[in-house]
Every structure is written in structure tokens, then in C-alpha cells.
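Removed from the display is one protein chain of the complex; every other protein chain stays in position.
Let's turn to subunit A:
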């Protein structure tokens, strides 16, 4: 089933989403395991081992264990969803992801009622990851969501783009996609998912808590301490493309604003 956009009533859907090309999506990446530069992932990720693949799911679940990729996806429909992708560095793309809802995968492991957060971890393969060898940031890369964010129907585990298997530089074989949050929340090449009752540590927050909050919801009214988040440049427009205004919750306000009712988004950035 193709759920294109998946947000009929949204103000943002008034403007049709123009997906970036696969070439653009797979040649401009942050994947620090492979280096600092946007071209490092495309240059180095080909050596990453992505098959066979399994994810261990542990913590507050009924059926902890190591699940193969096939087991995780079995019985689930791979949907196409065209989402905006907004990097904290103020650039953006539109990506036609293929994948499943994270909630459905979590249900397979059986989330216990005590769980309140979900923690994720990226694979570490030092032999093929120059950034890991250089320890440019602490690895493994870890991320986390509140359980209600993780179970939101927009949150997906993506396994492909444009109907093709996920390019390695984009986080093969399976990665998180949380379209209303800055891109670094959408952790790549996941090997571990932990259900917990405590807010898990997250990589960029650990590196610089003042600049990168746990929530990191896309918010044009709360600037990064060093740069504006009010506008963004969509990748692929060339030298003469104009910036575009950044949308609240990256255009998914109607779907997700209720998750943060009563919260001060300046405080919980």
C-alpha cells in the first residue's frame, strides 16, 4: 500500500512534495562512522556488511531476543512514504522512503506497560568505518525517542528508497525515520533497540547538550545557538535556488503537535 505523504489535511501538503533524486539522496549524507564530510559516506559505506542483519530487542519487552531482518518485517506491508527530511544544519530533502511503522515492529517484541522510552544503536564496524577508527565522535551512535513518539504512525523503520534497497550510505539495511525531527534523530543501520523507563542518552546531546536537545523537533521559531532554523535550503536546487521557510514540526504539525501539548518547546528543544 502506498501512503504518499500520509497527511491529507496538513497545511504543508498544500504544496506538493517534489522528491529529490536518488543520486542527490545518496550522495549528500551525514554518517559520521564514515567521516566528517558529506561525501564520506558515499565514498566508504560500500564496505559495510549489511547481510545477514539482525537487531537485538531488549529491555522492557515480553519477547526479548535477536531478530533477523526477515523476522522483523514478516507479515508487515512495506509502504512508500514521501517525507520531508530536515537536517539540523538547515538543509533539507524530500525522500520517498520504503518501510514499515516502527510501532508494528515494536509490537512483535511486545512492549511492556512500564516502558516509556525507546533507545536505538547503530552498528560499529571499525574495519570499514574510518570515522569509528578515528573516534571523531563517540561510537556506537545512539538515539532515542519517547515511547509515544516511537509508536506514532508517522514514525517508520525504512528499508529502502525509491523501491530499491536502502543505499548503505543512507543507513542500510534498516534505519529510523522520524520526519518531524532533525535528521540526526533518524538513526541509521540499527542493530539494537531497547525499551526503557528512563530517557536514554543520545549522541549529539551528549556531545553538546546546549545545541542538540533530546527532542530536536524541527522548529523554525527556536534557533540553533549558532544559526537560524527559520529557513532551509533544499538540496539539489543548484546555485541559484532560494531558501525555503522551515515549517513547524517540518510540516507535520497537525499530526504530531498533540504529542507536545503543554510543553515549552524552547525549554525542551
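Some points to look at:
Here is the rule we go by: a residue touches a chain if its C-beta (ideal position, glycine included) is under 8 Å from a C-beta of that chain, and two chains touch if they have at least 3 such contacts; residues count from 1.
Convention: contacts and distances are computed from a predicted model.
The listed choices are "Serine/threonine-protein kinase RsbT", "Protein-methionine-sulfoxide reductase heme-binding subunit MsrQ", "Metal-sulfur cluster biosynthetic enzyme" or "C-type lysozyme inhibitor domain-containing protein"; the UniProt protein name belonging to the chain that is not shown reads "Protein-methionine-sulfoxide reductase heme-binding subunit MsrQ". Among A:39, A:114 or A:221, only A:39 touches the chain that is left out of the view. Between the chain not shown and the residues A:28, A:180, A:215 or A:260, the one that touches is A:28. Residues of subunit A that touch the chain left out of the display are 20, 23-24, 27-28, 32, 36, 38-39, 88-89, 91, 136-137, 207, 223, 226-228, 233, 235-236, 238-243.
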